[in-house]
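Removed from the display is one protein chain of the complex; every other protein chain stays in position.
For clarity, chains are labelled A, B and C in written order, and residue numbers in each chain start from 1.
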Amino acid sequence: MSLGILIVSHVADITVGVQKLISQTAAQVPVTVAGGTDDGGVGTSVDKIQQAVAANKADELLAFYDLGSAKMNLEMAQEFSNKPIYLYDVALIEGAYTAAALLQAGVERSEIEKQLRPLKIK
Amino acid sequence: MSLGILIVSHVADITVGVQKLISQTAAQVPVTVAGGTDDGGVGTSVDKIQQAVAANKADELLAFYDLGSAKMNLEMAQEFSNKPIYLYDVALIEGAYTAAALLQAGVERSEIEKQLRPLKIK
Amino acid sequence: MALTLENTLNWLHGFDQVIEAKKAYLSQLDTPIGDGDHGNNLARGAAAIEAALEKNKPTDLTAALKTIAMALVSKVGGASGALYGTAFLEMAKTSQKTQALPDLLAAGLAGIQKRGSATTGEKTMVDVWAPVVTAAQAGELDQAVVDQAVQATKEMQATKGRASYVGEKSVGHLDPGAVSSGYLFTELLKTGVDK
Partner (left out) sequence: MALTLENTLNWLHGFDQVIEAKKAYLSQLDTPIGDGDHGNNLARGAAAIEAALEKNKPTDLTAALKTIAMALVSKVGGASGALYGTAFLEMAKTSQKTQALPDLLAAGLAGIQKRGSATTGEKTMVDVWAPVVTAAQAGELDQAVVDQAVQATKEMQATKGRASYVGEKSVGHLDPGAVSSGYLFTELLKTGVDK
């Protein structure tokens, strides 16, 4: 069961940046992102999230988001998706970085979730 | 005593994105950013932080960062600076967004700090 | 009190027009307590609904509700897209069993609450949907119910959505999603479905 990371933010630059931050530490972890609305504005897009889910090579995804409305759109994508998506109410950058570093080091999901618990802020 | 926001991240795209996210909600709040190293790589630069401090129109700054090494460089800039800089060990995106929304609504620093407390994860 | 393909199309055409007309006002309401985009978000959704209904020409109520839902989900981009979208998706599902308005609206409200986990008093669209459903179930839905529900959000303090970030400062402002939900139910009443 391979694990990947999904980043959802209201702003495309944030997702691009988080992906850069992660890839330095976790070059082998599949990371896909959905940032901004379909027309490049600030917001989130279920379509973009679905594309990011499909584009991720992993079998299961650990998902991180910025604000509550991103979570709602993530949950819609989660319902439409066959791929298991685990959603974490943690700090976006710090949570995604933590998960990526642990995935790269070969740590299992249950252990990653333990490490994410102190980052829960939502 | 006018208050502004300073964003420091290892990646320039993250700072640009956070600024976009904030500016939508808090158009009047002075926000300046320092992202990446001087040559555009992943890292933080004391020089860039000092420039962002100087460029901020506010008298005092609330500062947010991503990872520990950004904090160290922020603290160096803080020591070199005359402008008071308050540093928060909170989730970067969520903390900066919260502070910006409250500043825009005219809320005072002491109250903002109270609202930031649950976002402390570092 | 039943939704039909015909009154639902009328209803949404009316809503889409009002949203287009009130776009700037809704975004303005969203400025002091949000990010100033609610009108623009919904206007994208309204245009998408019109385009989708024109393109797909649904031939039954369920198909119409589903088309509306998907247009909202794909094009709005804010919290309101997921919330209104889920409301119409749940109404579409329920419409396979019943066309009764109170049941359909109750399904919509349940969808909004599933998606956003807000209850009444949190200064959201739930504060309009909940009293509307209650009134519809009692056979007492009218414009006054809608207007009062919308106005009541003004004095509430937000504890959900973006307005919750400004805490006490949210008091004294109408909730934008409550106002747009008010338009939705005003247009519903104009179709005469309650008669």
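Convention: a contact is a pair of C-beta atoms (placed from the backbone, for glycine too) under 8 Å apart; a residue touches a chain by one contact, two chains touch by 3 or more.
Just so it is clear, the model here is predicted, and its values are computed rather than measured.
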Which displayed chains the unshown chain touches: A, B
For subunit A, the residues touching the chain missing from this view: 24-25, 97-98, 101-102, 104-107, 115
Residues from subunit B at the interface with the omitted partner, ascending: 37-38, 41-47, 67-69, 72-73, 75-76
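One rule holds for everything that comes next: only the chains that are shown with their structure count from here on.
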Subunit B and subunit C, separation of their C-alpha mean positions in angstrom: 37
CA centroid of subunit A to CA centroid of subunit B, Å: 23
Whole-Å gap between the CA centroids of subunit A and subunit C: 29
Set of subunit A residues in contact with two or more other chains: 42, 67
Junction residues of subunit C - those touching two or more other chains: 35, 37, 162
